[in-house]
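Structure first, commentary second.
Removed: one protein chain of the complex. Kept in place: all other protein chains.
And then chain A:
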Amino acid sequence: MIKLENVSKSFANGKPAVSAVSFEVNAGETLILLGTSGSGKTTTLRMINRLILPDSGRIYVNGDAVETQRLESLRRGIGYVLQYHGLFPHYTVGENIGVVPGLLKWDASRIASRVASLMEKLHLPVSDYLHAYPHQLSGGQQQRVGLARALAADPPVLLMDEPFGALDPVTRASVRKEFRALDEIQHKTIIMVTHDVQEAFELGTHICLMDKGKVQQTGTPATLLFSPANAFVKSFFDEHRFVLELKALTLADIRPWLATLNGDDTLTVWDAIAAGMPRNTLLDAVDQYRQSKHMHGTS
């Protein structure tokens, strides 16, 4: 669906911002670009919708190289969510959400019904907020409008740049939870930039960890935790390792050590404990999984 091949970009001063980045995201997957500030993750994201042009390398969206696609059509086919929402202050909530369908020349009634259905799904009652202006909304509401705007034309791809980064921790957790539950995003291909490790593990099917403009490792959360490619990857997760492990492992992963326990294989260990399944059994199984990884250890 989206593929980067050896993409590089230098700043105006010649310092490399992104060096030879490659990864691939399949349809329906969520790839998290994770890293500290200055790691090149936002630059990488913005090269996908050509807000920044790469110096070298190829980028494909929907199988075609991005430079061969008409710029406006490429962008209108990609939902884009920014950290500081970037809502148009002179447009109402309804107009903000309907802007991309408008650019795509949908007829007015279709836009109106699409806007109304998205606002319902994102808990923004139409009667209260359709004609409100962005400055009249709370931070969480503004971010929901930004998300609705990105989803309005139902694009197959979403690019999200620290979408919850400007929110306080409580609002952040609740907006994130709503986002995960949203049926609109279930089949979308998503690339999201964040520096928040917990967020990466909650939302990502895959994580691409970047540092100093280079990809350190790309893989599932469990791969990064249990088979780190280098010392940087290993130390990056050390602080929250225990919680992250429980969030990264599903029951399927530890099934060999759970002879007696039944349950939904897709559930994470963290969610299973929260759901009241026997804690000690689960933690023992995780421990044995960890040892088995260590024995065949990659590092």
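Note that a contact is a pair of C-beta atoms (placed from the backbone, for glycine too) under 8 Å apart; a residue touches a chain by one contact, two chains touch by 3 or more; residues count from 1.
Convention: contacts and distances are computed from a predicted model.
Asks: Unshown chain, UniProt name, "Chemotaxis protein CheW", "Imidazole glycerol phosphate synthase subunit HisH", "Cysteine desulfurase activator complex subunit SufB" or "ABC transporter permease subunit"?
Replies: Answer from the record: the omitted chain is "ABC transporter permease subunit".
Asks: Consider the whole complex, including the chain that is not shown, and state which of A:L87, A:L137 or A:I254 touches that chain.
Replies: Considering the complete complex, A:L87 is the one touching the chain left out.
Asks: Which one touches the absent chain: A:K9, A:R75, A:R144 or A:R176?
Replies: A:R75
Asks: Which residue from A:V21, A:V100 or A:L118 sits in contact with the chain not drawn here?
Replies: Of these options, the touching residue for the absent chain is A:V100.
Asks: Since one chain has been left out of the picture, which residues of chain A touch it in the full complex?
Replies: Within chain A, the residues that touch the unshown chain are 49, 51, 71-78, 80, 82, 84-90, 99-100, 103, 149-150, 159.
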